Structures are given as structure tokens and as C-alpha cells.
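In this view, the complex is presented without one of its protein chains, the others remaining in place.
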């Protein structure tokens, strides 16, 4: 645990020093908030989704963030192009399968991205992540699952099947590559009251992947950092509006030392 | 009046309990703010505009919000598809004809949506609403109208013609289905100083329609709730930035009891 706490501080320090460019192809709801979250963390966000630009742009990036929140067929094409190029270049990709399992378009798009590119980390809630498995993997059905804990055993299997790292967020977050399982207990109850906290977590995982080649460690330390900022903001907030603003301030003002002391990461 | 005040509290309580899914096909300017407004109110927002997804998505929704603020021809197709499906399923639709009367594209799109789907409530300012009538209905021309009061008589006729409920917002809001006329005097002078307050009002009407089958009562109670939150936020704010943030906090922290006491609704 203290290893990952130290690593959280180290990763944050590296981001603040190297200011990695994070290329986002993301949804229209959270573009502004995601860019501000990455800037406050210390990374350099770029949002670019034109099919005839994404391959060039991802060449400059330290990581690629794909988020299917307001998907269209044109977006999917751009995501696949950028993702294939990132795969060729060996650049880490993080996928946010927003709404996978809800509509056929979203589930299919997420699966296609997984099939055609090398995704380092998938970040979603339990339902979204488990929708990416086949029915056998999902076992009793996603609707019956209420917590990260219940999703844990299935997630380990699914990570092995998909050969990637899963980051399932909820009151307690779980990160697994099918071998290692890490839980992160940082966070605050106001986090789900604003739109885009999940998407922000995904983007921060992108920033951490740009400086940390181990997907499990990158995802776990990113979620610890984000949860610590959420807690700091939650204490200051009177509701979701002030929470959103205090969250940006917290991401910006937290030091590596602050973060190291507050990590609640458990290796299971 | 006290009936509608009680109804405001009751509708808010129902939203907080059932957390209805509100499907928004809305403009790019306000997507984030609208989602946060719905979350703070207690509803579950989803923003989805892909033509090959909207029919499936609206099937899960308690109401459909159509907003033509940054319209393109592709958006119009998605809105019509979602709207026709919502009509088949008997799900309430609220339309925000942003900029109707300003350009031919917008006026035509709003009229097409009205012709091909069953819209429960149209929410706009006086000019936008009256642009939906023909020239005879509009009488002396929309540019000559400066207030909800002046628009009142025309609005009653127009609601009958369009066979829907009109919600015209301004310093005093007016809701009419051509028979009943209700005025709502809640609100604050800072509300028009940020972008998307009108769009937010429309989305909240969507949330109220998901729990209240009477369009006049749903629209009037939604506008009272929103205006009460605006007043609470306005008292705390030093300008439009802090107002926007305090508005989200107010929507989240107001209780049904608070709301019932503060309603300024008059049945004319």
C-alpha cells in the first residue's frame, strides 16, 4: 500500500514536470470540464476529433482518451483511426465505455474499439464494464449488481478475457488486470452529483498512463489522486455547484506530499 | 394557488424518489449545464443524439427534451426520430424552440417537430413562442411584444391552435393550454445573465412531466421550483459566475417544504 501511495506522489510529480499532452476524443457534455480537470492536474489537454486530423494529433500525445458518451458513427471512425495509430506508436489508450449496455450502438462501439486497438485501461461503472463481457462472463446480469465488491470476481475473469486492465469506479474503486486486484477507498459522496466525474477520472488515468507504464499502478494512483481531490472539495462544498469548482481548485493545489499521506489504496 | 404550491412539493418529492431518466437532444452550448441542473434537481439526465440510438434511448426515458439551440439538419432528423418514437410510446415531450423566428431553419425545424410529434409543452421566451404561430396569430408582430403580459392573450389562442401547453418565461412566467392560464412570479434578475437558464427551465419541465401527467401543472410547478432556486442563488451571488454555481447548489439543497412555502403561482 505504501508503495502505491509513494507511486501516486511520484506520478503526480512527473505529470507536473513533463506536462504530457493528452489527446481526448470525448463527449460534448464533458469536453470543457475534462480539459479543465487535466489542466488542473498538470497535464496538457487537447480535444480533437476530426477524422483527417486525429492520427497526426495522437502522434504528439502521451496518451489517448476515448470516451463514447455522445457517440455518433463519425466519432467511432475517428476513435478507431486514432486508436489504431496510438497502438502502432505504442501510446497508451484509456477507454470510457459510457452507457455500454444501455444501447446497442454503445456496446458495439466499445467492443469494436477493444477489438481493433490495444486499450491499456477501461474505466467505467460496474454495469458499463460488465456489459463488455459476453453473457457468461456477466453471470447473473448487470442489473443485479449493485457494487464494485459484487463485480470484483467477475471483473478479474473479464480482465483476463479482454487482456486489459479494468478500473471500476464506485464508492470503493477496483482496479484489476486479472492478476493483481487493487481497491481505492478515497472519494466523496458529492462526486456522483455532477456530470462528468467518471469521465474526469478516465482522463486523469490517461495523464497517469503517460508517465507510468504499468496500467494497474497508473489507474490505481490516478483514482486515489482524484478521490483525494474529491474529498478535499467535498469538505468545502455546499452542493454540486460549489463542489465542481472546489474540485478543480483541489486538483490544482494538492501537492505530491499531500497525496502520499492521504492515499487509501489496498492491494488485495 | 396553494394547490399548485402543494403540487410543486409533491412533484419534487417524486423526482427525488424515482429519479426519472430524462433524454435530452439539446444544443452544444448548454449540454453540461443542463445535465448538472437535472442531476441537482434529482433526475437522471442522458444526452444522446445519434440517429441510430435515439429511438432505443427514449424507450428508457421518463420524458424527452428537444432543444434546437445549435441546430443542424442531422440533429433535426434525430429529434424527429426520437420524437415520433416518444409519441408512439406515450412519453411526454418538451420542446425548446431556441431562436425560432430568428432564422428560417429554426422556425421550420420547430414547426416540423410540432407537426410530426405530440409535444406536451413548448418552453420559450415570448418572441420564440409567438414565432410558432402564423402571422394572423402573432397579430402585431413579435418585435412589438416586450413582456409575457402582452403575449398573454395571443398565447391562449396559440395554445388552442397548436393544441399544446405553452410556457413563456420572462420576469413573470406564463403557462397556458388555451383554457387555463397560470402565472409564476418566482425568479431573480441574474437569471438571464448566464447562458442556458431558459434551456435549464425546459429540462426541468421535462423532469416534472415525467412525474406529473398534467402539462399545465408540470410546467407551472417546474418553473416555480426553478425560480425559487434562482432567487436563493441570486441572494448569494456576486455576479453571473457565482450565480451559476449557487444555482446548482440551490436546486440540490431546496427541500419540498422550502419550495411549497415560497411558490408565487397565480391561477388567472
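Each chain gets a letter, A and B, in the order it is written, and its residues are counted from 1.
Definition applied: a contact is a pair of C-beta atoms (placed from the backbone, for glycine too) under 8 Å apart; a residue touches a chain by one contact, two chains touch by 3 or more.
Computed from a predicted model, the values in this text were never measured in an experiment.
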{"item": "Residue of B:62, B:83 or B:196 touching the missing chain in the full complex", "value": "B:196"}
{"item": "Contacts of subunit B with the absent chain, listed as residue ranges", "value": "27-30, 32-33, 69-73, 99, 102-106, 193-196, 237-242, 244-245"}
{"item": "Sites on subunit A contacted by the missing partner chain, in the whole complex", "value": "28, 31-32, 35-36, 39-40, 45-53, 56-57, 60, 244-253"}
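Keep this in mind: only the chains that are shown with their structure count from here on.
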{"item": "Intercentroid distance (Cα basis), subunit B paired with subunit A, Å", "value": "34"}
